[in-house]
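On to chain A.
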Amino acid sequence: MRRYGERTALDGVSVSVPAGSSLVVFGPNGAGKSTLLRVLATLLAPHAGTTTVLGCALPREGWKVRGRVGLLGHEPLLYKDLSARENLRYHARLHDVRSERAEELLDQVGMWLRADEPIRELSRGMVQRVAACRAVLHDPELLLLDEPASNLDPAATAALEPLIGRSSGRTRVVTSHDPAGGLKDADLVLGLRAGKAELHGSAHDFDAAAIGALYA
Partner candidate 1 sequence: MFAANIHFPDHSEYVAGAYLVFLGLLLIYVAIMAYKLTRFERELVELNELADEQGGITGHAGRTGHE
Partner candidate 2 sequence: MRRATAAVLRKELRLELRTPQSVPAMALFSITTFVVFHFALQRSDISGDLASGVLWVTLLLGAMLGIARLFVADREEGGFDGFLLAPVDRTSLFVAKATALLAYLIAVQIVAVPAFVLLLLGPSPSNVGALIGLLALADLGIAIVGTLVGALAIQSRARDLLVPLIALPLLIPVLICAAKGTTPLLTDGGAHAVAARWPLTIALYDLVFGLVAYAVFDYLLED
């Protein structure tokens, strides 16, 4: 449970995600999707209840989890005046990853040519590619993705698929606004509304219409 002052952002949400599978979280704006991701990323401390991420109880064992999760949120978490390469190298040093890994990733997402331009001058889609590189730089076991496809064209989505997609083999928690597209990506489904779990279960048990009803 997570409260904001008097408001409760997340209440009684109970999910467990087996390793290697993808949970897609649906819900209208303000339903608590981003809060859930921030709690899982140890950036927010839950006020009550148990949260176990990668076998560690939060917030007490948060320090063990850090470095094993990758977060790709609405904010790219990149310094606008530094280039893609500098940003990734900075994060590589923080995570104690060799800097060649940054080069490999930039190559993989097709940012090799523009790696030395400041982030400020890149388009949203390109920033998102660099942010995805940042999120998987340290090869995290758990990926937390907040609407990862929102700024991407199909080509970019394809380029990022091996990094953050289902085929990456990582455990993933993804938020989505798109019932049909999100459902294809999911093993498990969680529907949130006003901080409460409205529906929860295997992706096979729901169709796009059932999920679309969340937004009604």
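Just so it is clear, contacts are C-beta pairs under 8 Å (C-beta built on N, C-alpha and C of every residue); 3 or more make two chains touch, one makes a residue touch a chain; residues count from 1.
Here is how the candidates were picked: all candidates are chains of the complex that A comes from, given by their letters.
Everything numeric here is computed off the predicted structure, so don't read it as measured data.
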item	value
Selected neighbour of chain A [touch, this complex] from 1 or 2	2
Chain A residues touching candidate 2 - in the complex, by the definition given at the top	38, 41-45, 63, 66-71, 73, 75-82, 86, 90-91, 93-96, 118, 134
